[in-house]
Structures are given as structure tokens and as C-alpha cells.
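Worksheet: the structure to be examined is printed underneath.
Note that one protein chain is taken out, while the other chains of the complex remain in position.
Right, chain A next:
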Amino acid sequence: MAPDVLDATFAALADPTRRAILARLREGEATVTELAAPFAMTQPGISKHLRVLERAGLISRGRDAQRRPCRLEAAPLKDAVDWLANYRSYWEESYQRLDALLGELDHEGPDAAEREIR
């Protein structure tokens, strides 16, 4: 994946309003009017956010000139989340091994860790 694509994705995700718009679009496509409704924001304000999301490839706009419904494009989002999740999943795998070890030590009794080193 090209680094500038990831940069654009992360920049687009850095804003809470844009994340809320993406969350709304997970439920299905929506017009600018519908997207503006939950926010204390004008339609031009929302449109500005939509342009950022569109440039990042996170949404696409319909061809219908009147409505131009917005649609979530999941691929860049998935790439970014996969990339971010890498650090977490490495350590989570380690900690699951630790879960198993702690389970063994706990069942062996209170002095298990002491006996471990003898």
C-alpha cells in the first residue's frame, strides 16, 4: 500500500465529525442533508468534511445530480485499521500465552511462582 494513501486515511480519520460520518455511513448511503442532521453544523460545513473523506477514498458520491448520496468505501479504512492493529495484535498474542501460564500457576497454588525457579 502506498504511504501517501495511508497518510490521507489517517488525516481524514483525525477528526471526530468525520469519524461520526463514517459510522453513520456503515448503516447505508445518505445524502448531505441526512448527514448534517445530527450535527450542529451547516451543510457547507459538512460538505467540507465530505470532500476530505472523498479525497482519502473513504467515501464515494452518487451520480444523481440532485441527491449525490454518499457511500462508505471500506478498503482504505480496513488497510489503516489493519496497520494500526499490528502492534496491538503482536502483544495480545503474547498476553494470551501469559493468560495460559497464569492459569497454570494459579492452579498450582499460592507458591507456584516460588517453586518455578527452584
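Here is the rule we use: contacts are C-beta pairs under 8 Å (C-beta built on N, C-alpha and C of every residue); 3 or more make two chains touch, one makes a residue touch a chain; residues count from 1.
What we mean here is this: contacts and distances are computed from a predicted model.
From the set "Tryptophan halogenase", "ATPase", "ABC transporter, permease protein" or "Ferritin-like domain-containing protein", the protein name that UniProt assigns to the chain left out of the figure is "ATPase".
For the chain left out of this panel, the touching residue among A:A11, A:A37 or A:A75 is A:A11.
Touching residues on chain A toward the chain that is not drawn are 1, 3, 6-7, 10-11, 13-14, 16, 19, 22-23, 77, 80-81, 83-88, 90-103, 105-106, 112-113, 116-117.
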